[in-house]
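What follows is a structure written as structure tokens; I'll ask about it next.
Apart from one protein chain that is not included, each protein chain of the complex appears where it belongs.
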Amino acid sequence: MRHLPALLLVVAIAYVLALTLTEAPAFGGLDVPARNEVMRFYLDEELDQAGIPNTVTAIIFDYRAYDTMGEATVLFTAVGAAAAVLAGHAGKLVARPMAATDDVILRIVSRMVIPFVQVFGIYVVVYGHLSPGGGFAGGTILGGSMALYLFVFGPKRTARKIPPAWGEIMEGAAAFWYVLVGLGGVLLGANFLANAAAGVPLGVQGQLFSGGAIWLIGLGVGVKVAATIVNLLVHLAGET
Amino acid sequence: MLSLDLFLRLNYLASIMLFLIGLHTMLTHANLIKKVMGMNIMETGIFLFLVSIGYAHGTLSPIIRQSGPEQGLIYTNPLLAAIVLTGIVIAVSTTAYALSIIIKLYEQCGTLDVDRLEKLRS
Partner (left out) sequence: MIGWFGVGCLVFLLVCAIVVARTRDLLAATIVFAAYSLVMAMTWQQLRAPDVAITEAALGAGVTTLLFLLAIARTRRTEDESA
């Protein structure tokens, strides 16, 4: 039995985790240790300090904006590394590039669906500070609509519709935009990526143009993630 | 008593089981794409645990309407949702990079089986 060591390891880890399970606080109680003063600080102060209703977006794009810059850079690095790995001459056995489909239903329906998907993606990006969503989810929906085009019409037509250089320029420009917004805080005399602390006007709560730098950063992240998804899938689909 | 306790911790139990299923898939399957799938299942198990410890019964989604000192009591924990959001993006990045390496490996060696790849090396 060659899988016996793996099974023993899994059983051992299961035993340790089951021990912690009996000691864990009951699920869903108001006194779980994670509900501490840090959480209460964010929920109490966020609306005054960042000026937007969605606390998760405020944490991601304001309190932890520097962390999010690193996260966006990880996506950037993943695409760069994938492109570097997949570039160059093929080995002895060439993996065939993806082909276009000739299914009529798929072609017509995707052509009708793509605009609606893109409008929804833009809505999720732009309203990320008022409702669930934000740059990452909305950018992925936008990129996914273009991925649908790639899957139905093949890499050749996609490269004609969206030239690969465009995607790379958009990706780099959006990453640069993030840093520029952060440097705006420095120019106003506060920290890197500072928002209300630097005197950026927050606008009226609940309005579309509110939240100061959060809205600008969310827009940049949305564009960047959309470009990243398209670049990644084009590289993985094979040479055009 | 124990069964009632476990029922109240069903989310923790489910996250542990998802983690173990993913780990077992990674360890026992020879196919590289199946290993990446196991890694994704492991990751979602951990995310389920993190979101579960942020949840409390009878609370609302963390989209707040007005600030105030008692606001902290009626919403779920937004901090864990923010951390899990970051984790999902990183998970997709690692998956994309792993799959690009796998495609290149298949171009060079013509197989995705770890045992065959080891034989090719020796």
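Here are some notes:
The first chain written gets the first letter, and so on, giving A and B; residue counts start at 1 in each chain.
The working rule: a residue touches a chain if its C-beta (ideal position, glycine included) is under 8 Å from a C-beta of that chain, and two chains touch if they have at least 3 such contacts.
Remember, predicted model here, so these are calculated numbers, not experimental data.
Within the full complex, the chain left out of the display contacts the shown chains A, B. When the full complex is taken into account, the listed residue touching the unshown chain is A:Gly133, out of A:Gly51, A:Gly133, A:Gly167 or A:Gly211. Seen from chain B, the chain kept out of the figure touches residues 8, 10-11, 14, 17-18, 21-22, 24-25, 29-31, 33-34, 36-38, 40-41, 44, 47-48, 51-52, 54-55, 57, 59-63, 76, 80-82, 84-85, 88-89, 91-92, 95-96, 99, 102-103, 106, 111-113, 116. Take chain A: the residues that touch the chain left off the picture are 28, 54, 56-57, 95-98, 124, 132-134, 136-137, 140-141, 143-144, 147, 151, 229, 232-233, 236-238.
The definition used in the following text is that only the chains that are shown with their structure count from here on.
Note on chain placement: the centre of chain A and the centre of chain B lie 16 Å apart, centres being C-alpha means. The touching residues of chain A, counted against chain B in their complex, run 3, 6-7, 9-10, 13-14, 17-18, 21-22, 24, 26-30, 32-35, 38-48, 53-56, 59-60, 64, 67-68, 71, 74-75, 77-79, 81-82, 85-86, 90-95, 131-132, 136, 232, 235-236. Remark: chain B residues 2, 5-6, 8-13, 16, 19-20, 23-24, 27-28, 52-57, 61-69, 71-73, 75, 77-82, 85-86, 89-90, 92-94, 96-97, 99-101, 103-104, 106-110 touch chain A in the complex.
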